[in-house]
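Take a look at the following structure, please.
All protein chains but one are shown in place.
Note that the chains take the letters A, B and C in the order they are written out, and that residue 1 is the start of every chain.
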Amino acid sequence: MTSLLAKSGLQLILVLLVAPFLSGIIKTLKARLQNRRGPNILQFYRDIFKLFRKGMVIPGTASWIFSATPYIVFVTAALVGLMIPMTATDAPLSLFGGVLAVVYLLALGRFFQALGGLDAGSSFGGLGSSREMTISAIAEPAMMLAIFTVALAASSTNLSEMAKVAVSQSWKFLAPSQMLAFAALFIVLIAETGRIPVDNPATHLELTMIHEAMILEYSGPYLALIEYGASIKQLVLMTLVVNTFFPFGLSSSWTMRGLGLGLVFYLIKMLLLSCLIVLVETTNAKLRLFRVPELLMVSFIFGALALISTFLF
Amino acid sequence: MNTLPVGPTFTLSLAAYLTGALASLATWRKPALCRYICCGSALAGAIFGGFAAVFGILQSTPVRWSVSSGIPFFSYSFDYDALASFFNLTLAILAGAVSIYSLSYLKEFEGKRNIGFFGFLFHLLLLSLAIVFTAANAFLFLIGWEVMALVSYGLVAFYHEDRETRRAGLLYIVMAHVDAGCLLLGFALLMQVSGSAEFASFRSAALQLSSGQQAIAFLLFFSCFGIKAGVIPFHIWLPAAHPVAPSNISALLSGIVLKAGIYGMARIFLDGLGVLPSWAGLLVLIVGVASAVLGVLYALMEHDLKRLLAYHSIENIGIILIGLGAALVFRAAGHPQLAAVALIAALFHTLNHAIFKCLLFLGAGSVLHSTRSRNMEELGGLIRTMPVTAFCFLIGAVAISGLPPLNGFVSEWLTYQSLLAGFGATGGLTRILFPLAGSMLALTGALAAACFVKAFGITFLALPRSAESRSAHEAPRSMLVGMGCLTVACVALGLGATWFLPMFHALTEQLLGTRVGANLITAHGWVLSTGTPHGGLVSTAAIAIALLFLLIPAVFLVSITGRQFARKRGPAWDCGLPGLSEENEYTATAFSKALRMIFSVLYQPRREIQAVFDVSPYFPKAIHFESEIEPTFEKRLYEPLKDLLLRIATRMRAIQAGSIHAYLAYIFITLVLLLLFGVRP
Amino acid sequence: MTFLQDPEFGDRIITLMAALVLVLQIAAVGQRWLVSSIRIYSLQSFLLAAIAGIIAYFNHASHIYIAALLTLILKAGLLPWLLERLVKKIKIRREIEPLINAPLSILISGCLTLVGYVVAQSFYHQEETSVRAALGHNTLAVAIALFLIGFFTMLNRRKALTQVLGLLSLENGLFLAAISLTYGMPLIVELGIFFDVLVAVMILGILVFRIREAFDSMDVSKLRKLRE
Partner (left out) sequence: MILLWLLIVPLVAGPLAFFLRKRSGMEVVNLAAFAVLLGLAAALAARVLRSGPVPLWNGFFYADALSSLVVLLTSFVALVCSIYAVGYFRHDERNGVFQEGEELGGGRAVNKLREYYALTPLFVFSMILVALANNLGILWVAIEGTTLASVFLVMFYGRETSLEAAWKYAIIGGVGLSMALFGTILIYYSAHLSLGTDTLAGLNWSVLVGNAAQFDKPTMRLAFILILLGYGTKAGIAPMHTWKPDAYSEAPIPGAAMLATGVLNCSLYGLVRFYILSSRCLGPGFASHLLILFGLLSMGVAVPFVLVQKNFRRMLAYSSIDHSGIMVLALGFGGALGVLGMLLHMTFHAITKPLLFFCAGNAQQQLKTDLFPEAKGGLINSMPLTGAAFLMVTLAITGAPPFSLFLSEFIILRAGFSRGYFLLGALFITFLVAIFSGFLIHIANLVLGPDQGLPPAENCRWKESSVAGLALVIIVMGFWIPAPLFRLIQGAVEIVTSGR
């Protein structure tokens, strides 16, 4: 019990620290790639801190849903952060639920975020939540299919199990099925974290924005919570991809040096993944909303192929 | 503990329903009294029924008793086994909640409608359901089945003044009679083999069924129960009939009457027809997937709150069938363990759907009750005027979207697990079907979430869109209590799933001859697993607790840091546009626009926009926008069928053209033909 | 005068007369004038009465005399008289063009006679080649033919009255069968049947009269109000 608390405390801190850092890194890398200096890597921490210290205006038209949403978004994201293996194969709360629970907890957060978007009554909020729900809905099957492919390899949906299996046969990721699944999951990752070519986190043009439109009415600490939750969610998804496909250096136990080593490996892997993301973001233009399904269809096809290839090869 | 009085308590509940029916019919002249009698006796019946069901579950041995009647084939024989007690439990929960709810819901009938007749039908519905779930005699089952259909017709057509209601009722009763016909043929076939109308004899006769007979019987029963459960493509009656009924009845219809179809499938496919070949299971699975996806897709396009819920019933029935189909396939492939998991998934989802769909319909009922409108475009902002209803509806919405930690999540999780297991358990190309079905299930879940964001957000949040919704009022107490019970049930079944699920052990043991491995529940009853050593794990209770724990840092962050500035309320920023009002709110139509475009292949949407200008084309005075989607099945399948039938009928009426010479000629020709061909041996 | 005791001689005569009845029936098919069709009918009935008498004589079956007498009185006398009165009353002398023109309908009635014989064929027992059997299957054939032709007249003619006549001649076929096959049904049955025929004709007469009043025509093909 105490060990459980200790582990989760440790990983919680890790999550809370790393998530903004990662967002900052991605921002900076992106700027660099576009020959800008870009913000400081720690800018995201500053923003969060600043927002927490500001006051906020709650729309008069909003109900308690509006105020409950930020907490729910943050909490679900944080809990998910504790349910996935980051540095060690067995996640602190892996007993609480496997990958399905992770996906559905994120869905819970999204559900309330969409409600929060509608609550203020402004048409932008509604627009945002409509698009968010739509895209996540059509992203879902592809994601599930890719996850299934991995889960079938481990014959379990328990993330720790999956990680253990992955570690035990660490070159398996070269198998075509795994590659295809990775491609599928990567596309889903782009869609879910609201990045180009699906969504542009940097814009506030009402025609293009999705996630930003939803949280348009939020300000101050609530906004901070939501942004923080979003970046944790991004961290979680990236970790999921990284650790299921490239489980190098995942320590099999919670010893000090195992964790240290695991952390180093983990950060390197995350860095590489974010480089990949940045590369995609800078080399692509944002798609029209109604082109997004085609992209996700591609990822669905990848998932299906991955599945078929698992039982061909 | 073999001495629990299952039979007597059950009989008591039947008696309560029967007396309730007669009493409310007798007292129809005194509406208030009649109302109390109606709801009271229904509640009493529900309580007795609930006790009987609990007893039946506790003592895991079936209770059978039979009373003969003078009529051939027909005996009042009951078999109160695990399956029966499970469905009776579901019935009892819903009946109790609805009868509490109705106490003040029926108040508006007083003086306007005949409460006595309503109560009569209401009780008969409950009675027939109890009989259907318990009958062990084909003939008794048939009678219960058809009475159920006729009575629900009476209730659907209760507001018979308006045309839509009458049409819906007739569509319903005709479909119901078609399925009764299939049922009749199926039972006649089984009786032909077994020589008796008792279910017990079917069990023994199942071994003598030739594979052809088995297939025919399966198809007959599947189409029958499919129609009753409203699976695609037999669903057309459902979204027509359920919304037009009084709301408490819609709740029962969607909550439990549909489940009669599920009960029939479970009873016949797992119990009556022997081990079905795996194609049967796959058929059920595929139909389930189709119903789930199409059901939710159609639901998304609905702006009539109750019809939206009705389409969601189709979706959830689909999810249940996925589990059931998987169970059948595993049974055929000889994996009773997996079959048990899949069956538990299906039945648990049956119970969950019964509860939250009933809850949602009751919520919609109280919205309708206070705003007189089912059209979401006229609602909005009700969370302020009717907070309790809104909260209950929200819980129901979260549950039906299958989000943790509520009950919908648990059953969908189980379904996923069994589908995953299916990949390993079956061979050939069929194994691919399972993960694909899983991904379609995921799509369904996500779309359902989107749909309920719309339903709740547009109905309860933001600004009221009409005078009625502006002047809405909270529902009277008993309606709130009724909804409250179901809300509590949703949460309890979600968090307490691990404590509740073991009740299925007896059931799986009876139907599949096995119980899910002892480690269905692990970690001191906190964690739910799939019974396989390395399978998935989940613990909703733990998740809930963890969420609460994690709330601490969040609250801490907000309250500590943001203390010095007060949180003020102000007008919505809305990108700086002034004067936010209901005119420029987001509408339900707009919300579903994106999906309407994406799935336009299915919907074939049609829209027309007329703008009225007075000065210049840049300043329209009024814009009339209307958009509709094509009801594919009605238009492509049923309409042509109906037209064909009527055309043939109209042609044939030429026989009776009034000419006596023609009439004589018919007889003459018949006579001559028979003389020429009939006489020779 | 021995042949007057020989039943075989009687049988031959009966066969001959039956043939005559058939011929009259076919003649009635082509007939246009109402009165003359009535007369043909009465002649036919007379012949039947004669047949009955002969059978009664040769087989010493006394109760058939009564049947013969009844036939003579009712069918050859009373009914034609009633019908002619009816014709006079409603002042319609002539049948309008039947649905199928005369030559064709005569041809058809020929075919129907054939049908009668085909059907009767299956009754021909090789084992008993006596004249009785031959008579049996001959008269049965004639009876069936009479029946069918009468039926055909009913659905061929437009006038209510001729339909009644058709019905009556159809009954004649039955009567022929009854007496010649089985030497008459039990008397009481015969009486009942006669009574019924009488009443039937009464009722039909009333109906014809009323129809004439209501539609001022007797053309039953005009009765087409009741239809889908």
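The definition used in the following text is that contacts are C-beta pairs under 8 Å (C-beta built on N, C-alpha and C of every residue); 3 or more make two chains touch, one makes a residue touch a chain.
Bear in mind the structure is a predicted one, so any value in this text is a computation, not a measurement.
Colleague: Which chains here touch the chain that is missing from view?
Modeller: B, C
Colleague: Consider the whole complex, including the chain that is not shown, and state which of B:Val178, B:Ala215, B:Ala333 or B:Val555 touches that chain.
Modeller: With B:Val178, B:Ala215, B:Ala333 or B:Val555 as choices, the missing chain is touched by B:Val178.
Colleague: Which of these, B:Ala566, B:Val601, B:Val615 or B:Ala649, touches the one chain of the complex that we don't see?
Modeller: The one listed residue touching the chain not shown is B:Ala649.
Colleague: By the contact definition given up top, give the residues of chain C that touch the hidden chain.
Modeller: 119, 122-123, 136, 143, 147, 151, 154, 160, 163, 167, 170-171, 173-174, 177-178, 181-183, 185-189, 192-193, 195-196, 199-200, 203-204, 207, 210-211, 213-215, 220, 223, 225-226, 228
Colleague: Could I get the residues of chain B that touch the absent chain, sorted low to high?
Modeller: Those residues of chain B that touch the unshown chain are 69-74, 139, 142-143, 145-147, 150, 157, 160-162, 166, 169-170, 173-174, 177-178, 180-181, 184-185, 188-189, 191-192, 645-646, 648-650, 652-653, 655-656, 660, 662-664, 666-667, 670-671, 674-675, 678-679, 681.
The rule is simple: only the chains that are shown with their structure count from here on.
Colleague: Taking chains as nodes and touches as edges, what kind of graph is this: line, ring, star, complete or other?
Modeller: Contact map by chain: line.
Colleague: Taking each chain's centre as the average of its Cα atoms, which chain lies closest to the overall Cα centroid?
Modeller: Taking the mean of C-alpha atoms per chain, the most central one is B.
Colleague: Centre to centre, by mean C-alpha position, how many angstrom separate chain B and chain C?
Modeller: Each chain's C-alpha centroid was found; their separation is 71 Å.
Colleague: So the centre of each chain is just the mean of its C-alpha atoms; given that, what is the distance between chain A and chain B in Å?
Modeller: 35
Colleague: Distance between chain A and chain C based on Cα centroids, please, to the nearest Å.
Modeller: 101
Colleague: Residue numbers in chain B touching 2 or more other chains?
Modeller: Residue numbers touching two or more other chains: none in chain B.
Colleague: Touching residues of chain A toward chain B in the complex: what are they?
Modeller: Residue positions touching the partner: 12, 49, 52-65, 70-71, 74-76, 78-79, 82, 93-98, 100-101, 103-105, 107-108, 110-111, 114-115, 118-127, 129-131, 133-134, 136-145, 148-149, 151-152, 154-158, 161, 206, 216-217, 220-222, 224-225, 289-290, 293, 300, 303-304, 307-308, 311.
Colleague: Okay, in this complex, where on chain B does chain A touch?
Modeller: Interface residues on chain B, with respect to chain A: 381, 383-384, 394, 398, 401-404, 409, 413, 416-417, 420, 423-424, 431-432, 435-436, 438-443, 445-447, 449-450, 452-454, 456-458, 461-463, 523, 527, 534-539, 542-543, 546-547, 550-551, 553-555, 557-558, 561-562, 564-575, 577, 580, 584-587, 590-595, 597-598.
Colleague: Which of the residues in chain B end up touching chain C in this complex?
Modeller: For chain B paired with chain C, touching residues are 653-661, 664-665, 667-668, 671-672, 675-676, 679-680.
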